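Of the protein chains in this complex, one is absent; all others appear in place.
Chain lettering (A and B) follows the sequence in which the chains are written, and residue indices restart at 1 in each chain.
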Amino acid sequence: MVSKDKNRRLLLQGNEAIVHGALAAGCRFYAGYPITPASEISELLSVKLPQVGGTFIQMEDEIASMGAVIGASLAGEKSMTATSGPGFSLIQENLGYACITEVPCVVVNVMRGGPSTGLPTNVSQGDVLMSRWGTHGDHPIIVLAVSSVNDCFSLTVRAFNLSEKYRVPVIILSDEVVAHTRECMTIPDQDKVRVVDRIQPNVPPEWYKPYADNNRGVPDMASFGEGYRHHVTGLIHDERGFPTQQPKEIDRFLHRLHDKITKGFPEIVLSKTIDMEDAEVCVIAYGSVSRSAMMAVKKAREHGIKAGLVQMITLFPFPRKVIDAALRQCKAAIIPELNMGQMSREINRVNQSGTAIIKMNRIDGQLITPDEILKKILSVS
Amino acid sequence: MVVEAEVIRQEYLRHDKKFPHVWCPGCGNGIVLGSLLRAIHALELPKDDVVVASGIGCSSRLPTYIDFNTLHTTHGRALTFATGVKLAKPRLKVITVMGDGDATAIGGNHFIHAARRNINITAIIINNNTYGMTGGQYSPTTPYGDKSTTSLYGHVEHAFSIAELAVTAGASFVARGTVYHASHLDRMLEQAIAKRGFSVVEIVSNCHVQHGRRNKLGGAVKMINSFKESAVPIAKAKKMSPEDMQDKFTIGVLCDVDKPISTEEYNRIKQEACKIDDYEETHKRKETKVKRHEE
Partner (left out) sequence: MKNDSRYEIRFSGSGGQGIITAAVVMADAVGSLDGKYVCQTQSYGPEARGGKSKAEVVISNGPIDYPKAMHIDLLLAMTQASCDAYFFEIKPEGLLIVDSTLVEQVPTSRAVAIPFTAIARKEIGRELVANMVALGAVGYVSGQVNLKNLEDALLSRVPKGTENMNREALQAGIEQARKVDISNLPRSFVNEWEEEF
């Protein structure tokens, strides 16, 4: 059943492609709780993980799922959970724990309409800022937005790689449209997939300091049960992993958490630009909406309008450079979103060139259509 | 015995790193720590293969001081992290240390589900009838009528019986001990850790600083001594009338059964699923690359 998947053009849902991406990246542990519209990820992994020697478990809630994911990662397995809005609220507690203890893990949030139970079967992009700031305290995090079945595969692999390399939780923001759209893709050979593993210590155990800084800002990570007995705590800790209340140590620790991501910007921050070379009006979009935007931009070009698209792939850390460049170049930027303007607020924050920022918000559970965006482009041209 | 104690102190404590500890003088947590180390020592478990996870609270600081793979998690969630560790590396011996509020209030759902699942983990629950670290608020085991910083008029709710709860939820092994009966506690912990399946030991302990002081139960010595009177071995309790058992509780092994363990059952599923085709050839789990330094 599985081997025929390789090298064959397959019709896959976004959720299924995430599963294939996770397995290709080396994910061998998954804990989750049933929730629409993310359940297909659990269902497929419950079949596939044991086939590759991995482990699937359905926990009692999303808090528990996230706890188990962190536990498994500490024991050395690449781990993941997938959920949607209400469950994403619950994972925030332990997501913060993963941030402070620098445990690699991947969290998929298939966005549906909110708040609360909201619109379980409809699309939304209402969790954008929550994915950045959902858990309490200042913390670094990486958020990637998928827009197609191919993305779901490749960005899941990338999410695991970034997570392992920077020892930080990575959130994959999907949405109901991407999750359930079926498209064809060919799953690449395993040796064509670039896989990054966490760096493990090579010093004798008695020399090992689990949170010591190095030139990467990312400490080597030992797994439980490999001879490197150490302490892991959600309290602010010193470089040996033990709780500290020394202002100097606290400051150094928290700065390192943030700096390791800053150092990685060039690798972490991804975006795609289309027809931006001579664009006078740009559309800045992400997730499923970027597909509507792409079509709108093409249609605008057919109308002779110099329109371009910036598709944000990494939402956080915020792709300041590319957005700044687009805003400086264009007289107007249209930001279509399936929320009340969460990303347009961020974009406005970096707008130093006085470019007109035009929000487009749709919150009725439906995807923005290309025609709606085209109309906006025509109105500002 | 003295020599043995010194061996255990040298071998298992992070004496060069994390002392003094945070506990108040006279706290029962120290007795539990000693008992746990004696049990692990008696079972001759390699330190590298032991994981001790805890939640949040006074009791949950315990793993900080002992030289194993230690994991101080979020409030109530110790068992969820422990479940992940155990499933990812079943060869590890996973023990959790929790308090009464930690395990049965905020972590109550995780507790009953870990028991239902019968995952091969030992849960040690230190029950001091209060939230000590946050200032003595009432917990799920605060007795009816007692005073706490959030029940100064007297507590109007009823207490959980942790060990009985664990039996009903499906744990394979459940025992109760007290910090007065230290050598009995050694045996209970030893049996629990050796047990295959989900094992629970509820340890009745004292918080003379919070619960004891507000309810005029005396200092540490008086409180711990009182367990001598109130704890009744299970066999003896069976012969006693309900009136005689008023304000008393049983100690000993409440339940010891054998049933399929989910970790092992899942292993069987893996073996069968792997046979479905050759997919695992390319996705084979990589052998861990860590070199051991054991010279």
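Miscellaneous remarks
Methods note: a contact is a pair of C-beta atoms (placed from the backbone, for glycine too) under 8 Å apart; a residue touches a chain by one contact, two chains touch by 3 or more.
Everything numeric in this text was worked out from a predicted model, so none of it was measured.
Displayed chains that the missing chain touches over the full complex: A (touch as defined at the top). Note on the undisplayed chain: of the listed residues A:E43, A:D61 or A:E183, the one touching it is A:E183.
Check A:K299, A:R345 or A:K359 against the missing chain and you find that the one touching it is A:K299. For subunit A, the residues in touch with the chain missing from this view are 8-11, 120-121, 177, 180-184, 288, 291-292, 294-295, 298-299, 367, 369-371.
The criterion applied here is as follows: only the chains that are shown with their structure count from here on.
One inter-chain figure worth recording: subunit A and subunit B are separated by 36 Å, centre to centre, where each centre is the mean of the chain's CA atoms. Across the complex, subunit A meets subunit B through its residues 1-3, 5-6, 23-24, 26, 28-29, 31, 47, 50-55, 57, 59-61, 63-77, 79, 93-94, 97, 189-190, 197, 200-205, 222-235, 240, 242-243. Touching subunit A in their complex are the following residues of subunit B: 14, 17-18, 47-49, 51, 53, 63-64, 67-74, 77, 79-89, 91-92, 109-110, 113, 266, 269-270, 272-274, 276-280, 282-286, 288-294.
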